[in-house]
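First comes the structure, then the notes that go with it.
All protein chains of the complex are present and in place, except for one that has been dropped.
Should a chain be cited, it is by its letter among A and B, assigned in written order, with residues numbered from 1 in that chain.
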């Protein structure tokens, strides 16, 4: 007696939607409170640790990629966020007067990302069992920058991490919704 | 003298917020001797069995699974073994999917207020989601259902209100004393218990259009 693939995808999509909305909220809240007018967006270009993972950037590309490759990509992006989210949850406490809403979201995103990763490993295990072995992911070199003494540099490091989190969580959510429609609803959602 | 224990039975499993869950069992006959129980489980796709991580948090004959031990991605397979000096008896095997045993706590703070506006007079019912312990679980989307009746009446009127946490009731009888309750459920899980009753006595002269 197993959880059906359809149920697994339903739960994964509900979770990825939730994680992205949290990620958008924490980015907006942090930006409004700490980095308005500092022009960080101009520097946060080509700066995500996951940019080495080639991911589809429009609908055609996403629809042409084989579902096993897209599933593995989602897995790789999720794995790449395990380490930074762990440190985000602890380092965000050191930000001056960090409000409880930012702290709580950082902890919740880290916990739910781990949960989604478990779910994705389950889904990949079902769809393409032999694939589980290869643990491809992007290493995150950003911890030292979150601990810099210079406040501006440290704030930019947080800004950049949250900017990339909002972007990647949106990618994961989008790809999972595509995969669910393709694999469970025969592309007819 | 004495007998081997009777067969234990799993009674119920419940998750209040899709993050933790608890199962309860009912012992069989004790065979006239002191018994103890071992609660085994394994998860879908795993061979090895584990023992219940926490027999105490949820009281006697229970097993509590904290966040760390709870997964919504695999079904659980449970067996309970009763043992005494004479022998042991195992329960049937039970399968549980955590997402299907979600039963939230009842909603909180149900309040009833009579309001008079230009376009109508109505009874405003307001409530808040269950507290769900320390978890502000935002990924549990709740639907609510109200029931209301005149205090002396027999028949409850049930109203499904979806995600909302307020509701306006227009058609009520002036002078009547009403009692209301609210409950909630997650997606298509189990309804919570009804909240405690809340009452309101409508003044006599109030003209509630009906």
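In this text, contacts are C-beta pairs under 8 Å (C-beta built on N, C-alpha and C of every residue); 3 or more make two chains touch, one makes a residue touch a chain.
Because the structure is predicted, anything quoted here is derived from the model rather than measured.
Student: Tell me which residue among A:2, A:82 or A:174 touches the hidden chain in the full complex.
Tutor: Of these options, the touching residue for the absent chain is A:174.
Student: With the full complex in mind, choose from A:55, A:80, A:112 or A:138 the residue touching the hidden chain.
Tutor: Touching the chain that is not displayed is residue A:55.
Student: Of the listed residues B:169, B:184 or B:202, which contacts the missing chain in the full complex?
Tutor: Checking the options B:169, B:184 or B:202, the one contacting the hidden chain is B:169.
Student: Among B:85, B:157 or B:193, exactly one should touch the missing chain; which is it?
Tutor: Among B:85, B:157 or B:193, only B:157 touches the chain that is not shown.
Student: Which parts of subunit B face the unshown chain closely enough to count as touching?
Tutor: 117-120, 122, 141, 157-164, 167-171, 209-210
Student: At which residues does subunit A meet the chain that is not included here?
Tutor: The missing chain touches subunit A at positions 17, 20-21, 24-25, 41-42, 44-46, 51, 55, 57-60, 62-63, 166-167, 170-171, 173-174, 177-182, 187-189.
Basically, only the chains that are shown with their structure count from here on.
Student: Please tell me the distance, in whole Å, between the geometric centres of subunit A and subunit B computed from their C-alpha atoms.
Tutor: The answer is 33 Å.
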